[in-house]
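Below: one structure in C-alpha cells.
As you look at this complex, bear in mind that one protein chain is not there, while each of the others sits in place.
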Amino acid sequence: MNDAAASVLEDPQRRARVRRRGGELGLLALLCLALTVAGPWVFDTYLLNILIKALFFAVAAVTVDLLWGYTGYLTFGQSAFFGVGAYTAGLAFTHLGFSPGIALLSLLATLAIAAAVAALAGWLSFYRGASPFFATVISLVLPILLTQLALSGGTFTGSSSGLTGFETFDLSLEAWYVIAALLLSAVALAAWVVVRSDGGRLLAALRDNESRCAYLGIDTAALRIVVLVACGMVAGVAGFGYAAFSGVVAPELAGFVFGTELIIWVALGGRGTIWGPVVGTLAINVAASYLSGSMPFVWQLILGVAFIVVILLLPRGLLPLLLAPLRRRAAAAPLPGLAARPARPAAAGGPALHMRGVAKHFGSLKVLEGIDLDAAGGELLGLIGPNGAGKSTLMRCISDGAERSAGTVRLGGRDIGRGGPERCVRLGLGRKFQNANVFETLTVAESLRLAGTLHQRPSWLRRSPLLALPDYALEVLRTTGLDHKLGAVARDLSHGEQQALELAMVLALAPRVVLLDEPTAGLTKTERTQIGRVLLGLARTHGLCCLLVEHDLDFVAEISTRVVVLHQGRIVMQGSFEEVVASSLVREIYAGTAQAAVPQPAPSPLAGA
Amino acid sequence: MPNTSLALEVEEVRSGYRASVVLERVSLSLADGEAVAMLGKNGMGKSTLLKTVMGYLPKRHGRVRVGGRDVTRLAPYGVARCGVAYAAQEQPLFQDLSVRDNLRLGLPRDRLFDERFEPVAALFPVFRARLRQYAGTLSGGEQKMLLVARALMAQPRLLLLDEITEGLQPSVIERLAGALRWERENRGTAMLVVEQNVAFAMQVADRYLVLKQGAIVDGGGTGDPGATARIFDHLKV
Partner (left out) sequence: MNLLLDVLSTAAMLYIVTAGLMMVFGVMKIVNFAHGAIITLGSYASFVVTRLGLDPWLGLPLALAVGAATGMAVEWLIVRPLYKRPLDAILATWGLGIVIGQAITIAFGREVQFVDSPVRGAVSFLGTEYSAYRLLLVPVALALCLALTALLNGTRFGVVTRAVIMNEDLAKGLGIHSERIRFATFSLGAGLGALAGALITPLSSVDPNMGLPWLISAFMLVMVSGHSMASLLLTCAIFGACQVLVSTYLSPVLGGVTIAVLAAVTLRIRPRGFAHE
C-alpha cells in the first residue's frame, strides 16, 4: 500500500496538477492580501466606509453560496444569523458596557446562539422525506421571527429604531478595513479550500442526488444540519463585526429583505463559485451607494429586473460568463491513483438476507403479502415475475426500513427495523438502480471517492492521492475501461459506462448483499456479457449475496443459482432455473391465464411440460 | 369508409429514456379496422413504443403518422386530438374523480356525453348505475373496463392498449375482448394491443408482431397454424 501511495505521489502528471492547484490558491491569497493592504491607500473615506460594510456582507454571501450554490439549499435566512451576531454585539455593548472582556464574551455568545438557532432551523428543515421547498419556506420564517422579536423588545432591543450610540472598538477606518478584508479573505479562502477538497465534493453530491447519498450510507440530514450550523456561526461573526464597526443595529439587519438581497447578490455574481458572490456583493453595494443617491427606486428596479433576467437566461450568474476564458485554463483536480483495499472477511451471524412475513399495503391494496425469503453469501437470486407482481416493492422493503407494512427484515443477522437507507447500507446492503443513479456533475474519481465514505472519511482540506477500492470494484473499472476515465464527468459518460460507474460505487461499499434493479436494461450485448461475468465473480469468488430483478430470462438462466418467482405480491415458486421454467404454473403466469395466485412457498414438484 | 391514409404509420423510429436507447429502428403500419398485437418479453420496448407514438417520449429519429397526419413533434394532447386513445395500465384513471367525470374527460365536449355513452353502456352495463361512484373504489376488473370504456367514448380512429388484462379474471377478459371486437366491427377502429397475455392477444388481433431488444423480430397472422408455438418460442418460458 505504501508503495502504491508513493508511486501515485511520484506521478509527474499528478504532481504538475497539484502544483497548479496550489499555485491557483496562492494567487488568490496574494490577490486578497494585496487588496487588503492597498485598500486604505487607494480608496477614499467614503468608499472605505461602503467597502467595510460590503465586506461584512460578503462574508454572509459566501455562507449563502455554500448552502445554496453547493448543497442546493435555497435559503433566505442567513440574514437571521447575521442579525443574531449584530444584536448580540449591540445588546452587550449597550447594556453591559464595552470592554475587551465583554467583547470576547459576546463574540462567544454569538457563536453559541447562532449555532443553537441553526441547529433548530436544521432540525425543522432537514429530515427524512423533507421537501426542499419546505426547507426554503422555513428559511424565510426564521428572519421574520427574529425581526418580530427585535421589534417587540421595547427599549431593551430598541424596537424599530434599533440600538445606536453604544461604545465600541476605538479603531480607525483604515484599521477596520484591514480587519474586515482579512475576515473575508480568511472565510473565502477557507471556503475555497473546502469546496475543492473531497469533502467539498460531498456537498455537491448532496445537491446532485441526495437519494444516492443516502444509499451510500451517508446521513444526509445530519450533514446538512452541520453545514448550516457552521455557516450560521460564520454569518453571526460577520454580523458581530458589522455592528462593532457601524455602531448601529437595526431590525432590518436580521430581516428577510436583507436575506433575499444576499440571494440576489449570489445569483448575479455566480452561484457555486465562492468568488462570484464575493465580487457580486462588493460590486453591487458600491454601485448602489453611488447610484441610489441619484435614482433610489429606479436602482432597485433595475436590480430586480437584472435578477429575473439572470435567473431566466443565465442561471449560473454573470461571473462564470466573464471568466469563461480563464476557466478553460484553470487547473483540473489531480486524479488519484487506484489501489486495492483489503476486503473484510465475511462476518458470521446469520444468513446475509432474511425476510419473514414481509407485507406492503396501500390502504386496502395489497402489493406484497407473506414474503419469506432467505439468502446466503455466494448466492445469486434472480427475482422474476410479470409487471406489477411486486418486485420493485420487494427491493424497496429490503433497502428501506420505513417501506414495509409488516414483517421483519434482517441483514447479516441484524434487524433493519424502521431505519432508512443509510441504516441498511451500514448493515451491509448495496443497491444498484435501474436508471443510472449517479452524480451528474462529479467525475468518476470523485464519485468513487464518495462511495468509500463509510470506510474512510473524506478530507475537508485536500484531495486524497489514493483511491482505495475493494478489488471487485477495481475489476469493474478495468473491465469497462473506466479506470482510464477517472477524470470524466458522469454526465458525459455513455449509458453503459454510467451503469458501470454506479455498480463500482455500490461495490465500493464492500456490501454483503447487493440488490440490482434490471442490471442489463439498455446494455449492448458485450456490456451484458461483461456484467454477467462480474456478477458471477462477486458471488462465487467473493461470497457476496446478489439479488437481481431481471426481465432478460436468458441472463437469469446464465448466472443465477436460484430463481424466485413473484406473482401478485406473493412468492409462488423458488428453485433452479430449469425447474422454474419447466413448471406449468410459471408458464401460465407468463401466458397470462393464471387465476388468483396460490401461495407456494416451497418449490412445486416438476409438472410435465 | 374509403380512406387513402393508414390509421398508423411508424417509420424507422428510434427512442428511449434519457441516455439509453430502447427502440432501435422500428417500423410498422396499421390500416383502419386492423388490430395488431404487440408481443414480447418485458423490457423489450413494447410500452416504450406506445409512449413514443403518443408523444410522451421524444423521437430521436423517424416519423409517426396518424391518419396521414404527421404527429412526430406533437405533445400528447395533440396526438390525442388526432383521434388516438391511449389506455395504459400504468396511467389508468383519476382515482379521486367519479366514473362519470373519468368518462367525460375522454370527450372533447361535455354535450356529447349522452349520445356517446349509450353504445359504451351497452358493452359495459355495470356503469349505468355507477356514474357517481369514485373510480378509486371500483374493483380491479371494473377499473380496467372503465379504462377501455373511456377510450371508446372518444370514438378514436386508433386505440393503443398497454397490458390492460393484467391481473383480470377470465370473465372480465372475455368482456373486454367482446367490446374490442364490437368496436372494430362497428366503427372500424384500428388497434395496437400490447400484451403479455398471449391468448387474449391472439383472440383480439388479426396480426401479431414480436418485439425483442427494441426491434421487430417476427410477425404474422394470428390465424396461422404455427403462430402460437413461434410466439412462445420467443417468450422462452
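Some observations on this one:
Which chain is which? They are A and B, in the order written, and residues in each are numbered from 1.
Everything that follows uses one rule, which is that contacts are C-beta pairs under 8 Å (C-beta built on N, C-alpha and C of every residue); 3 or more make two chains touch, one makes a residue touch a chain.
Please read all numbers here as calculations on a predicted model, not as lab measurements.
In the complete complex, the hidden chain is touched by one of A:304, A:342 or A:417, namely A:304.
For the chain left out of this panel, the touching residue among A:141, A:230 or A:287 is A:141.
Of the residues in chain B, those that touch the hidden partner chain are 54, 56, 75-77, 80-81, 86, 88, 91-97, 101, 104-106, 108, 110, 150, 154.
Interface with the hidden chain, as seen from chain A, comprises residues 74, 123-124, 127, 129-134, 136-138, 140-141, 144-145, 148, 151-152, 260, 263-264, 267, 297-298, 300-301, 303-305, 307-308, 311-312, 315.
Operating definition for what follows: only the chains that are shown with their structure count from here on.
In this assembly, the C-alpha centroid of chain A lies 42 Å from the C-alpha centroid of chain B.
Contact residues on chain A toward chain B in their complex (touch as defined above): 386-388, 435-436, 494-495, 498, 518, 521-522, 551-554, 568, 581, 586-587, 590-593, 595. For chain B in complex with chain A, the touching residues are 16-22, 41-44, 89, 163, 165-167, 169-170, 195-200, 232, 235-237.
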